[in-house]
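One structure follows; several queries about it will come next.
Yeah, one chain of the complex is gone here, protein chain that is, but the others are all in their spots.
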Amino acid sequence: MSPNELPAIGTICSHSALQIFHGARTEGLSTVGICAPERVELYESFSKARPDELLIVDDYTDILSEEFQSELKEKNVVIIPHGSFVEYVGADRLLADFDVPVFGNKYTLQWESDREREREWLDLAGIRVPKNYNSPADIDGTAIVKFSGAKGGEGFFLVDSEEDFHDKIAGTGDDYTIQEWIEGTRYYPHYYYSPVDEKLEILGIDRRDESNVDEYYRAGKGEKSFVVVGNKPLVARESLLPQLYEMGKSLVDASKELFEPGVFGPFCLETICTDQLEFVTFEVSGRIVAGTNLYPEGSPYSPYYYDEPMSTGRRIAREVRGAAESGDLSRITT
Amino acid sequence: MSPNELPAIGTICSHSALQIFHGARTEGLSTVGICAPERVELYESFSKARPDELLIVDDYTDILSEEFQSELKEKNVVIIPHGSFVEYVGADRLLADFDVPVFGNKYTLQWESDREREREWLDLAGIRVPKNYNSPADIDGTAIVKFSGAKGGEGFFLVDSEEDFHDKIAGTGDDYTIQEWIEGTRYYPHYYYSPVDEKLEILGIDRRDESNVDEYYRAGKGEKSFVVVGNKPLVARESLLPQLYEMGKSLVDASKELFEPGVFGPFCLETICTDQLEFVTFEVSGRIVAGTNLYPEGSPYSPYYYDEPMSTGRRIAREVRGAAESGDLSRITT
Partner (left out) sequence: MSPNELPAIGTICSHSALQIFHGARTEGLSTVGICAPERVELYESFSKARPDELLIVDDYTDILSEEFQSELKEKNVVIIPHGSFVEYVGADRLLADFDVPVFGNKYTLQWESDREREREWLDLAGIRVPKNYNSPADIDGTAIVKFSGAKGGEGFFLVDSEEDFHDKIAGTGDDYTIQEWIEGTRYYPHYYYSPVDEKLEILGIDRRDESNVDEYYRAGKGEKSFVVVGNKPLVARESLLPQLYEMGKSLVDASKELFEPGVFGPFCLETICTDQLEFVTFEVSGRIVAGTNLYPEGSPYSPYYYDEPMSTGRRIAREVRGAAESGDLSRITT
């Protein structure tokens, strides 16, 4: 199959796009970047990760227009839906109004981005989650208040009591969840599940860096905030890998029951490891997470699966290429 | 020498086994994993690190049985004793009841796992250690209470005074050490000392991630705990390397006096770097540490010694292979 006949990899220039483009390039696929005008110079400056072609959009929802979709289809693009892509376009509109092949199961995006469905999925998988307080009156310890629309932890805050909650909620939104605070340290394992060989890989682990809370200890005064600004690398005790592996498998199995054919490609469990060595999961991401950006040439785990430097972006491109070569692209796109 | 005549690398499937197997494979040695039944699927899933052969054991002390040892000897296995191996089998039993070649000096394991010997070793090496309080009445500042049998920091707690100590010790064990708390940040340098060329390398540095203490600042209430759940990468100021190098050399020199032929292969000093730029060592590990798992393809230091991606696991395999090829395996095993 000549490169021209292979699909191109496309995504919005944000989130994990550099890794995705770099991985595609390494696997010999061409790339299409959907880019805001003010980001063109930056993305073009990365000589080994810049997309072969840039489609400039003023508003990311332009992606949903008929003309834009036609252009993507003409260019034989497979879209990789990263976190910002889902945020900008919306999981529901991706399902209802977007007809270009999207890598993975689009229903996953709907299940991960709705807090109630997310919890149903985790529960079915038998994965431990923090308690949700149905009413502020139930708060009986430290809790974190999270907003549904909030991206990257914006506006999250801690509360210790019902009074504290009412003081702090004033003037903010009302689409919140009050979640039990779990003591421990955070681990965000990057899974990859291939629908072709039905194998689950743990391609890396990261921890988010949140401003201001993650350096609040230095001189903090006033309120703590939880805005995601980056990611830090780490590894888990090897004796914890069996637990992480089982959690990933259970999540895949449960997803097959909930939304056929279930989750595949990259996904992540946002967890806290307690001092009882138990992982408590407070979120699922059903697509590539930004923490994988730490590992464009492979992580401390990827060499155990691949002899080449394997990022999650490259892993995706390899799956796409393999499916295209065996004439089976429809198996890995929706 | 054909691969069949070379020894195989064996260890228990835990701790740093993936790195050890991966390193052996890279050096062209075959591998034998000693594995609990519930971990078989996981270890087999790592296509580039799974052992060539898995020996299933229900109880790790089965390793000490005559039949099991015969099997290992028949397979020409050199055992790499990582932290979990020593924990599960015991340094004393490895010395008394285990006749399979073990990489390194088995006496090291006895000296590192006994707090009094460990201190004697550090003192002879002239390495600064925290003060131990002989009696709770002597506590005159922050101190940490550590238990002898405790693995991975389990049960450790902080105290500020004698009263505080008596409150918190109630109901726990009595085989504890009360250790002065040193202010600073932690550095765990990974040394490798080759007995063949008598050279000392600093192959990497890590910091442990402990639950809940290492994210306690986010919203912590109640007691801090110190359970090791993972590791984080870092580098030291280059001007601190002379001090780290001297500490490693002194430790090797002292060990030669205490337990012939002394420590060799990988070892680690668990240290705190104070704001006076002095390292205070609170523990020695006389074998590969889990922090090396951060660097299966090399660390920020290993490229200064090797042109290939060099993990500690691979470094060990290279030593074993070299010794086998020169007919000198007995020099690096006990």
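A and B label the chains in the order they appear, each numbered from 1.
Rule of thumb we're sticking to: a residue touches a chain if its C-beta (ideal position, glycine included) is under 8 Å from a C-beta of that chain, and two chains touch if they have at least 3 such contacts.
Since this is a predicted model, take the numbers as computed values, not measurements.
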| item | value |
| --- | --- |
| Touching the absent chain when the full complex is considered, from A:V145, A:V159 or A:L294 | A:L294 |
| Absent-chain contact - pick from B:A96, B:A137 or B:V235 | B:V235 |
| Missing-partner contacts on chain B, residue numbers | 141-142, 144, 158, 181, 183-187, 199-201, 205, 213-214, 216-217, 224, 232-242, 245, 273-275, 277, 298, 300, 303-307 |
| Residues in chain A touching the chain absent from view | 14-18, 22, 38-39, 41-42, 45-49, 84, 152, 209-212, 214-222, 225, 227-233, 290, 293-297 |
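Here is the rule we go by: only the chains that are shown with their structure count from here on.
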| item | value |
| --- | --- |
| For chain A paired with chain B, centre-to-centre distance based on mean C-alpha positions, whole Å | 35 |
